[in-house]
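The complex appears here without one of its protein chains, the remainder shown in place.
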Amino acid sequence: MTLRFLSGGLTGGRLVMLALLLASAILVPLLNLALPESHPLHVPTYAVTLMGKYLTYALLALALDLVWGYCGILSLGHAAFFALGGYAMGMYLMRQIGSRGVYGDPVLPDFMVFLNWDELPWYWYGFDAFSFAMLVALVAPAILAFVFGWFAFRSRVTGVYLSIITQAMTYALLLAFFRNDMGFGGNNGLTDFKDILGFDIQSDATRAGLFAASALALAAGLVLAVAITASKLGKVLIAVRDAESRTRFLGYRVEHYKLFVWTVSAMMAGLAGALYVPQVGIINPGEFAPANSIEAVIWVAVGGRGTLVGPIIGAVLVNFAKSWFTAALPEFWLFALGGLFVFVTLFLPTGIVGLARTATQRLRRMRKSEPDARNTGGSVTTEPRGQAAE
Amino acid sequence: MLTRTRRRSSALGALAVFLVLAVATVTFAGTAAAQSDDAALRTQLNALAAGDFDDTQRQINAIAEAGDPRAAPALEALADGDLYFRRADNAVFITRKDGSDYALRDPLTLEDAGTAGRREVKKIRVNNRLRRVIRTALGTLTLRAPDPAARIEAADAIFKAQDVDSIEPLEAALAAETNTDVARHMREARAAAVLASDLPTPDKLEAIATVAARGDRDARSLLTGISNGPDTALHEAANAAIAKVERVQGLWDTARNIWFGLSLGSVLLLAAIGLAITFGVMGVINMAHGEMVMLGAYTTFVVQSLFRTAAPEYFDYSLIVALPAAFLVAGLVGIAIERGIIRFLHDRPLETLLATWGVSLILQQTVRTIFGPTNREVGNPSFMSGAMEIGQLTITYNRLWIVVFALVVFTALLVAMKATRFGLYVRAVTQNRRMSASMGIRTPLVDALTFGLGSGIAGIAGVALSQIDNVSPNLGQSYIIDSFMVVVFGGVGNLWGTLLGAFTLGIANKFLEPVAGAVLAKILVLVFIILFIQKRPRGLFALKGRAVDA
Partner (left out) sequence: MAKAETLLYLDGVSVSFDGFKALNNLSFLIGRNEMRAIIGPNGAGKTTMMDVITGKTRPDEGELRFDGKIDLTAHDEAEIAGFGIGRKFQKPTVFENQSVRDNLMLALKALRGPFATLFHRDDDAERSRIDTLLATIRLTARRDDLAGDLSHGQKQWLEIGMLLAQDPELLLIDEPAAGMTDAETAATADLLREISKTHSVVVVEHDMAFVRALGVKVTVLHEGSVLAEGSLDHVSNDRRVIDVYLGR
């Protein structure tokens, strides 16, 4: 079924990216676990975890690209979906600690004992089961996205207004999760995890496994995104992005399309958050910060929005740079990031992938036009144009 | 039951003493030196050193009897165990340990009296009974203080402590009191003490009426204390009085919420008003708007630092210099951003949003690099310190000034936009750029100046906000979301909408706070705005017509 959609969209760079992800899901754990540390090809565990973290960021970026690149919805609130997924996973991991916490309570997480709570709040029920927690990691962001989107898209809040209220949404959640009586660990969040599915969360094998899971999740996300964007629905989304009211006059319920892609995107972000938390070992309200959402937007912009592969490249590149800067020149990181925002919007509006596409197409045209010099058609770029026209 | 009551009253007593002493120290430090030494008082103080606890108690009571308020610091030191006498001449000093020696101060003038070795002086010993006696004595002394405010504080301290022993000194002080305001406080204090005493019911009923007339939170908690006593007559009277107090308090609470709401609203207005120009009028999303506010606050810090080093005596005028400086700094940075970035992103609002966010990161980090990541101390000039009382409402001058200032800035901006040629150009360019250009308006210049104006006003807001908020590189971040909410809620392109939006949100927030708590109130307001925008996507005052969504 899926393969049928893919025939149109899974070409070139996307195929390469998919192959790369699948290969790394196998190779990286192998190079980490099977080779001795002295071997030149050995991948140290910290690097595996770091790359695993980048891949979850890449999944978040891919989710953003689906709404921003293809439907023109610039979300400054995707951190909310990411963090909700993360909290669902965090709650599962907290329940796995059992009586190994500081206070040794068999059921209650440490922070609840500390707050003198007598019993588990009802919304913590079921999180001892991994499958339930994973379900919530997908469903909770989906519900938030659906409710928020249902109101916003139906009343035709668009453009920067939508961006601003998505930011307000994640900000409100940030404040809410800071509250101790929300029952999510307040300021400190959830941490001190011990194991996941019975495996020690600190062990090399678990870390390698989480990396492989992240790579596979990202690959699945890419396939899903390709399937959506290559379908007729994907063409409607682009139509909405480029000429919303025209699409409406063709008889499409624009709000339904936005709601669909918005909710799917939120679920992808939730999954990314759920994979992120066990690898970094903590989830706290800071993940809801509006600044996080905006930072994710720049990953998409750097890689090239509306390209699906671009955001993955962008997320990995920018975060690699961030890791390097914060270790080597910590005080310069914000200068670099700020400069990147300015540079990309001014000089690289189509991102790295867009630039590469334009370059290859120009090259191809030059070759083609040698025998046929008259063939000088219009623009060949496929990047979004005239977005602001709406 | 008995012990618990006693413990509570002693805790309250301690509080009362603290307040009394605080006032006493402040009041006397200035005047004591000016007055000539009173030999009699000095003799009385020196006599504290002689004899056993009973003798000391007699001396304390004698001092209280004499009623000279200048004795207060010595008594205070006695209670704290800091009063020593010199073995050589039995002279009494207030001491402070200084290495292995003691630094001496004269007990009356509080002037430095040299140091003494450990063996040369001896501490005047006190026990708990004596401390209680001292407390009462101090209460009596301050009831006669020359400053009416000090007398009121003393009376209020007795009111809170319900100190039965103070009834007599209070009556004596009342007889001599000429200031009606002070007398009222003293009567209330006496009534409170009467309620704690074992005087007959009619006296207490009268006292309840006096306390109820006071009508504040303290009166209420005091009345609650007797509302479940054994005496039914008192019981009913107290309940009736509580109901009355609560009614009065309800009104004051509302007034307080409105005032706090106006205060918060004016802060929001200041933060948002520049945005109303750049976003509302020009349609440019400036995510670095908060950083313009921050730059204004840091400009204030720099100006104040210069004043502190160059002309500390003119410190009160520092804000007057800081205002134009902040306007210039933020305005010039704004113009640079407009010329350097925003003009290239014309009609691409989402890209503008991202680029200006990048600018905000750079500005934050620049300030962090220059001034450090910690809060910077910005002082209040004297006219902005202090507070005034209207009934039960305390209005601090810095908040009052900010409300006034916000309204002045708003009015000035309104006039600039409606009544000047520049304002006309701005409106022309924002409504029809091409037409304006063809009529000879230099649209790039107007764009740059408008953006500079909006940024400069944000800088001015920073001067005001530096008076009530921490000046740190993150200052702007805490205002940016609120500012956008205000502008969007009020309606883009309408300054009046911004005004109404700011005050509505401010007051709504403050009315929700007592019910829901500060954080939840903020969340509720955010959720409300999110829902409101769904209902009216263009805010309270929306422009209508075909042109709007073209």
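Lettered A and B in written order, each chain numbered from 1.
Operating definition for what follows: contacts are C-beta pairs under 8 Å (C-beta built on N, C-alpha and C of every residue); 3 or more make two chains touch, one makes a residue touch a chain.
Since this is a predicted model, take the numbers as computed values, not measurements.
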Given A:His39, A:His256 or A:Arg362, the one touching the chain that is not displayed: A:His256
Of A:Leu50, A:Ile201, A:Ala243 or A:Ala321, the residue in touch with the unshown chain: A:Ala243
Residue ranges of chain A at the interface with the undisplayed chain: 4, 228, 231-233, 235-236, 238-239, 242-243, 245-254, 256-257, 260, 377-379, 382-386
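Everything below uses one rule, namely that only the chains that are shown with their structure count from here on.
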Given the complex, residues on chain A that touch chain B span 74, 148, 151-152, 154-157, 159-161, 163-165, 167-169, 171-172, 175-176, 178-179, 290-291, 294, 297-298, 301, 331, 334-335, 337-342, 344-346, 349, 387-388
Give every residue of chain B touching chain A within the complex, in rising order. 285, 287, 341, 344-345, 347-355, 357-362, 364-366, 368-369, 477, 481, 484-485, 488, 519-520, 522-523, 526-527, 529-531, 533-535, 537
